[in-house]
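Removed from the display is one protein chain of the complex; every other protein chain stays in position.
By letter and in written order, the chains are A, B and C; residue numbering begins at 1 in each of them.
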Amino acid sequence: MNKKNWIVKAAGTAFALSLCLTMYAQKEYPKPEGMRPGMSEYWTPQPPVVTPGDPATLSAPSDAIVLFDGKNLSAWESVKGGEAKWEVSDGKFTVVRGTGDIRTKDTFESFQLHIEWRMPENITGESQGRGNSGVFLQGMYEIQILDCYENETYVNGQTGSVYKQTPPLVNAMRKPGEWNVYDIIYTAPIFKEDGTYLYPPRVTVIQNGIVLQNNTTILGTTEYIGFPQVKPHGAGPIKLQDHGDPVQFRNIWLRKL
Amino acid sequence: MNKKNWIVKAAGTAFALSLCLTMYAQKEYPKPEGMRPGMSEYWTPQPPVVTPGDPATLSAPSDAIVLFDGKNLSAWESVKGGEAKWEVSDGKFTVVRGTGDIRTKDTFESFQLHIEWRMPENITGESQGRGNSGVFLQGMYEIQILDCYENETYVNGQTGSVYKQTPPLVNAMRKPGEWNVYDIIYTAPIFKEDGTYLYPPRVTVIQNGIVLQNNTTILGTTEYIGFPQVKPHGAGPIKLQDHGDPVQFRNIWLRKL
Amino acid sequence: MNKKNWIVKAAGTAFALSLCLTMYAQKEYPKPEGMRPGMSEYWTPQPPVVTPGDPATLSAPSDAIVLFDGKNLSAWESVKGGEAKWEVSDGKFTVVRGTGDIRTKDTFESFQLHIEWRMPENITGESQGRGNSGVFLQGMYEIQILDCYENETYVNGQTGSVYKQTPPLVNAMRKPGEWNVYDIIYTAPIFKEDGTYLYPPRVTVIQNGIVLQNNTTILGTTEYIGFPQVKPHGAGPIKLQDHGDPVQFRNIWLRKL
Partner (left out) sequence: MNKKNWIVKAAGTAFALSLCLTMYAQKEYPKPEGMRPGMSEYWTPQPPVVTPGDPATLSAPSDAIVLFDGKNLSAWESVKGGEAKWEVSDGKFTVVRGTGDIRTKDTFESFQLHIEWRMPENITGESQGRGNSGVFLQGMYEIQILDCYENETYVNGQTGSVYKQTPPLVNAMRKPGEWNVYDIIYTAPIFKEDGTYLYPPRVTVIQNGIVLQNNTTILGTTEYIGFPQVKPHGAGPIKLQDHGDPVQFRNIWLRKL
């Protein structure tokens, strides 16, 4: 455009104009043919209709697999074997120290998980010793749960971290006694034949409506000691950790993605 | 392991054992040295502390830019120029037909956007002619808003679609008269020097707690006619569309990511 | 560090020093424990050993599937059915107009493909009408072959384009009569259950040692008319196009990735 303006201004005479046009002639290229709106409109397949849940009544979307509706732990089992022995009361359940981790009986690939959790009001301790639990995706990738309300710890071990890997963007904790909400969007890994990731697992974590992880790449299994490991696996359960603290849970549902 | 078992079982005599060991000898490779837990714990930088908002009272997180708190449209302007002329009442605002699109005065790169919207109870029309509006990210990439409650249309034009590009995973509409909630996580594109995308824009859309788009790649600008276009741009506003229908909005806030 | 320097310089007296230290005191966080080199060294599994080919003698790497070694088209078949009817002579083969496309009998997922091709010296025509052929990855995604030496066409249809999608970064053609080399690294798509891409196909194209496509996302099938389509598929052949022009090929090999 600047060139064109310059040409017009310089064209004092027909001779000058013709000279400039020759010098600055640019090849005219064809343009794509024009389209009509209906060419970019697709009617099928129509996405499934889902009735949303209601946060106020702790109800789940109509297509969700309800993992805890306030009544019992029938969707869960103890990792040690046998029934899940955590305590159910008043529409929630509480970690029972020493009974070990629990996991869903079903296993899953990619999903959206909704899970609410809180610390008891009288929680004590500091750093990792205060309200410690965790949600393990496919049984092996942990999103940390910890009472990080006015409690600092190593950042790749605080609430919303991919434990021992990636810290959360912010600390969005509610106080002990108040319910925290996790909405977790998890994409399962795809493995190559040699057992390494073709596509690694990825996770988005939202706590109390605030983004903590935005499609974060998970580097490998959660290891308390050392580097994350890459190990081939198929579908896996949701696992909750008994770290000895009486963390409480309610309103757990999952939608396969 | 099977090989090892086989060896053990086969080793009836010292002679046989030594033969097998020779046959199956595998080179012994070193293993990584052992680590201690503290080697994978990082304490800095500590993520900022954010106080979550409360869905029940329509309050925003403490670090959010509030774009509409129920009182006025001071954060917005008309795309035609001048003040935003949509109607504010009772903690919400309503599209005023013919006044044109409105956009935020501020411009943004990547962000998390919370926006609630609803259709009037007496909405009529069908397909794109019923409760049509839209949220434009950086002013040029539209996430469709439409009354899709018992109203079918082309799927890349229904609520939660990247308009004229990618349909939503599901239809999660609430009825006319009820508030819908959008939580949108948007990652702005990065451009190469030639004006094409080095990294295209990406978007996660959650409606009423249900994932509609999961880190979907946006292919280019929203074009009513023809292919999406790739055009270099910097920060851009949130834009809301006047499509002639009295769609209503409330509780709008944004957090920069 | 600047702060620290400033503190040191400002500390004229013991009093000033103690004041500054108070002002700038920052919480001391633990540091990760120190490691040793051997903790990040892995000896297994040892990658396979491959003997490289020799460009001068047109030989293939030791682990390659040789698709044409100069002698015959036994690895190929006609898409119309029956044997591949293109003409083999002097270590190369030539498109025979009207015999139709040919494809490998084997099918592949992800791979590295080496293929050399040239235009006859006496090629004529212009735009798409000059030396037109193409390599179809998994039988459905075309990397264009065209005589683009001093021959312009639509850029998403020139040599090295993902045909009708993405133009090459540059035009790296050799003259008619000289051999061009394509090295193509292709990553097959992964599909969701609904038949859409979980991960789309991606391609890197190097022509004559020059990068034309760098891990470009392929949007869908190659369509002469209209938008690319997303259609679920499994392993597919390498297909070469009979577009009526006597394009020649030699030294074709593929390594599974």
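Definition applied: a contact is a pair of C-beta atoms (placed from the backbone, for glycine too) under 8 Å apart; a residue touches a chain by one contact, two chains touch by 3 or more.
Predicted model, so just to flag it, every value in this text is computed and none were measured.
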{"item": "Among B:Trp43, B:Phe68, B:Tyr141 or B:Tyr154, residue touching the chain not depicted", "value": "B:Tyr154"}
{"item": "Among C:Pro168, C:Pro189 or C:Pro237, residue touching the chain not depicted", "value": "C:Pro168"}
{"item": "Chain C residues that touch the omitted chain in the full complex", "value": "32, 34-37, 39-50, 52-53, 55-56, 61, 63, 112, 114, 152-158, 164, 167-174, 183, 185, 187, 202, 204, 206-211, 214-215, 223-227, 255, 257"}
{"item": "Interface residues of chain A (partner: the chain not displayed)", "value": "29-36, 38-44, 46, 217, 219, 227"}
{"item": "Positions on chain B where the hidden chain makes contact", "value": "30, 39-40, 45, 152, 154, 190, 194, 198-199, 226-227"}
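The definition used in the following text is that only the chains that are shown with their structure count from here on.
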{"item": "Whole-Å separation of chain centres (CA-atom averages), chain A against chain B", "value": "12"}
{"item": "Residues of chain B whose C-beta touches two or more other chains", "value": "32, 34-36, 39-44, 46, 227"}
